[in-house]
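Here the complex is missing one protein chain, while the rest keep their positions.
So that you can tell them apart, the chains are marked A, B and C in the order they are listed, and the count of residues begins at 1 in each.
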Amino acid sequence: MLIVMKVDATDEDVKGVERVITELGYRPHIMPGAARTAIGITGNSGPVDITPFETLPGVAEAIRVTKPYKLVTVDLRPEKTVINVGGDATIGGDELAIIAGPCAVESREQIFAVAEAVKRSGARFFRGGAFKPRTSPYAFQGLGEEGLKILAEAREQFGLRIVTEAIDEASADLVEKYADVMQIGARNMQNFSLLKRAGRARIPVLLKRGLSAMLDEWLLAAEYVMAEGNYNVILCERGVRTFAQHTRNTLDLAAVPAVRRISHLPVVVDPSHGTGKNYMVTPLARAGVAVGADGLIIEVHNHPERALSDGAQSLTLEQYEHLVPEVRAIHDVIAPALVG
Amino acid sequence: MLIVMKVDATDEDVKGVERVITELGYRPHIMPGAARTAIGITGNSGPVDITPFETLPGVAEAIRVTKPYKLVTVDLRPEKTVINVGGDATIGGDELAIIAGPCAVESREQIFAVAEAVKRSGARFFRGGAFKPRTSPYAFQGLGEEGLKILAEAREQFGLRIVTEAIDEASADLVEKYADVMQIGARNMQNFSLLKRAGRARIPVLLKRGLSAMLDEWLLAAEYVMAEGNYNVILCERGVRTFAQHTRNTLDLAAVPAVRRISHLPVVVDPSHGTGKNYMVTPLARAGVAVGADGLIIEVHNHPERALSDGAQSLTLEQYEHLVPEVRAIHDVIAPALVG
Amino acid sequence: MLIVMKVDATDEDVKGVERVITELGYRPHIMPGAARTAIGITGNSGPVDITPFETLPGVAEAIRVTKPYKLVTVDLRPEKTVINVGGDATIGGDELAIIAGPCAVESREQIFAVAEAVKRSGARFFRGGAFKPRTSPYAFQGLGEEGLKILAEAREQFGLRIVTEAIDEASADLVEKYADVMQIGARNMQNFSLLKRAGRARIPVLLKRGLSAMLDEWLLAAEYVMAEGNYNVILCERGVRTFAQHTRNTLDLAAVPAVRRISHLPVVVDPSHGTGKNYMVTPLARAGVAVGADGLIIEVHNHPERALSDGAQSLTLEQYEHLVPEVRAIHDVIAPALVG
Partner (left out) sequence: MLIVMKVDATDEDVKGVERVITELGYRPHIMPGAARTAIGITGNSGPVDITPFETLPGVAEAIRVTKPYKLVTVDLRPEKTVINVGGDATIGGDELAIIAGPCAVESREQIFAVAEAVKRSGARFFRGGAFKPRTSPYAFQGLGEEGLKILAEAREQFGLRIVTEAIDEASADLVEKYADVMQIGARNMQNFSLLKRAGRARIPVLLKRGLSAMLDEWLLAAEYVMAEGNYNVILCERGVRTFAQHTRNTLDLAAVPAVRRISHLPVVVDPSHGTGKNYMVTPLARAGVAVGADGLIIEVHNHPERALSDGAQSLTLEQYEHLVPEVRAIHDVIAPALVG
């Protein structure tokens, strides 16, 4: 941390700050400048709370330097994490991970129709929500355990690994029972009780970025999961909320290299929620792969026009089938860059 | 809802849309224009899902018209809701509600020192968190039930009504047991399981606006609580996340008249989280009252420089004591306007 | 400035940074920490460019400390600036400055009708645009010099001081000829050629904050004007662009105390553009005064429903007449606080 003193701070003020730093067990480094004095702090094992300093006499500003996370960082683990799902599929390795399926589980027939197409495309992961966090209390809230059972059946039939969302303690127990990856949705990214529960799950966690999450907050949410012992966390960029209105969210693809620089965790991109518009999903999926993501999570529906939620952004089976070879070809082009 | 057709849409396309509307049980209203045709939809009891229309041939855009909430609206209940708390205090009536106290309960001594000052100021509500949602897993997470017991003691001693946060099912049970108002924090505004739990509580709920919540999303979160039977909801504007960096959040005071126009629920303003800076709390508290809020929720600490969380934004007891008569005087000035 | 080195930075890397700092004529302060080394820089008269450091080997981050402006700051001029307009009116002094009038000058009749009401209210400033920056090339662009002549006539008739916008070199010449204060609009806040021209004007400048301007950018825009020799700058908060859609802009009232802490320049608030909605203007005007602004700039129209631009946010004459005594009463309540 760095303390910047006001222009008119007295020697007494500087000594006061120095004293508080020492009392807290840290080491102060006084740097007198032409106009102002700055004071560096070292000797801290974790982050230093800036609170006690901001209101001391003569202090203009306290600037945090040390990052507040540990387990997620490349400082701790330089090599990238490859997450093994169910023994036969990985996220974070050489292969582009494709997670596809409808927004919500609506019926056995729907799930099997879509899963068949997903399987045929060569993808290894199937998505579909049984517990749907919906903005309105009057909107379809998901089939619950019934939906999970349908997903589990599809796994048996097609050999796909199941990614599905948990929204609270009770649903997390069920997701852990029936599925292969527990998704934590954007609206729950800072539901810390749920993060702790995910940290005790024995399956990997796919953690969506919150609608207005700073990079640090997202990484700290992953840190919550890891701090409980579950090191298998996949981050998912799914768009953030901005002033722009031509999309439902603004897909922040720069988050992928930004995470990569700080963390060893794999990152996937969600161009479906990230745009909210059918016609944008394919171009943004291509862009997500080109920017270096480890995978894509894509909404596909056999009848988007009849979908019970998020139909406007779902690809048709045909659109999905065109997409897969295209993103694979881009992945091949950039593979040497990712290694380098 | 309104469907806008493309310039080159055919008669066949228009008929296709008309057919889908009729099949869904609604009534289509065709409006041919110079360049484009628009089709209005009526006959719906609730909101119409725009999904099925967006991908139909010839459709340029589907625009939602009917608002998706019911119980929160002035359409349903024209007179303003006055919430009675614990039999002797109200929020939403003629009196300005002042809710003051530290961010977190740290000790019995701290709580009693602050509560004594809050009582002396004439405020009727005391705040303090026993369960703290913290961005980092390594930050102080609150005293839990021990903290609630201290708050309950302060209630006995000073006759103040207690407002405190619940973060999950388990903490909600305890908050309901010990406190007078259950606060739902900004990060949990779309934790729908928690909202439903709050809807089953027998005490009022103070619902903070999410960091990037649209007005509709916030009102729908209140609708979740009310749909479960708890009609005593107080809305709280606490700042939103924007590009601006001179404050921790951007306090959106226009939300107060905006809510007022749509809803009968009372609204309070939180200038502490809404700015994150000690020196801004007093001016923004004044502004919150001047804009017409029903109350303020303010962080006060006997030793802000030693606070375990959010000290930088807490008022000292002395600052708080200066604030109260000032905001009361502003409330008196605008009282006739609020009635009118 | 502060350079933070990577965890794995070598002694060689640190020496490399030290060398560059010395070559640039500054003084390096090495602070070895438990995990990382930080290097402070002093000896700079102005801001240090962080560019050369960010790409040096071993550097994790370069953090700017010194602020980049001079003339606007309280460091330079501790007492607040009171701007004298036309010899008989001030902005920044004890009196609340009220600037009222229609968005655009439409006709002599309109201007006189509104100016009469503005005069009657006791306000000293009249606003009205003769050059209108409009988003669409097909929208009404203002009456030009004809409009300025009407404003000048109203000045003669009612003794009000005229505030009106310049949008380029040519219009600035005319505004300087006919008006008392030259307004620079939000969309031109970083039109640096125009700012320099305003800096050579012999009348005060009212500088609106840009739609997405950081505090520093806004103050630096004022610095552009002052650097050319015109020290009479009035800042105007008029709302910023955020995700929120219940208002046209989000009025950021915390900008008022934020500016106050850094700068000696007066600040006024524009609740008309700041909300874009008629029914919000009065409550936000009250809030603007309560937060401590030096004045208000308000759109008033004798026939808002027929206004050629921005009618939806204009007050009627009657609404305006109710507003003025209310904001004056609030100003009286907080006057002691502003002095203290």
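In this section, a contact is a pair of C-beta atoms (placed from the backbone, for glycine too) under 8 Å apart; a residue touches a chain by one contact, two chains touch by 3 or more.
All of these numbers come straight from a predicted model, not from anything done at the bench.
*Asks:* Using the touch definition from the top, which of C:21, C:167 or C:203 touches the missing chain?
*Replies:* Once the missing chain is taken into account, the touching residue is C:167.
*Asks:* Which one touches the absent chain: A:51, A:188, A:232 or A:275?
*Replies:* Of the listed residues, the one touching the omitted chain is A:275.
*Asks:* Which one touches the absent chain: A:73, A:247 or A:316?
*Replies:* Looking across A:73, A:247 or A:316, the contact with the absent chain belongs to A:247.
*Asks:* Hey, which chain C residues sit against the chain that's not shown?
*Replies:* Touching the missing chain: residues 46-47, 50-52, 54-56, 68-69, 133-138, 167-169, 187-188, 190-194, 211-212, 216-217, 220, 223-224, 227, 241, 278, 304-307, 309-312.
*Asks:* List the chain B residues touching the unshown chain?
*Replies:* 2, 4, 7, 29, 31-36, 38, 40, 42-45, 61, 63, 65-66, 75, 212, 241-243
*Asks:* Could I get the residues of chain A that touch the absent chain, sorted low to high?
*Replies:* 212, 214-215, 240, 242-247, 250-258, 261, 274-275, 279-280, 282-284, 286-292, 326, 329-330, 333-334, 337
By our rule, only the chains that are shown with their structure count from here on.
*Asks:* Using mean CA coordinates as chain centres, what's the gap between chain A and chain B in Å?
*Replies:* Centres of chain A and chain B (C-alpha means) sit 26 Å apart.
*Asks:* Averaging only over C-alpha atoms, locate the centres of chain B and chain C and give their separation in whole Å.
*Replies:* Roughly 30 Å separates the two chain centres.
*Asks:* Mark out which residues of chain A touch at least two other chains, giving numbers and ranges.
*Replies:* 212, 241
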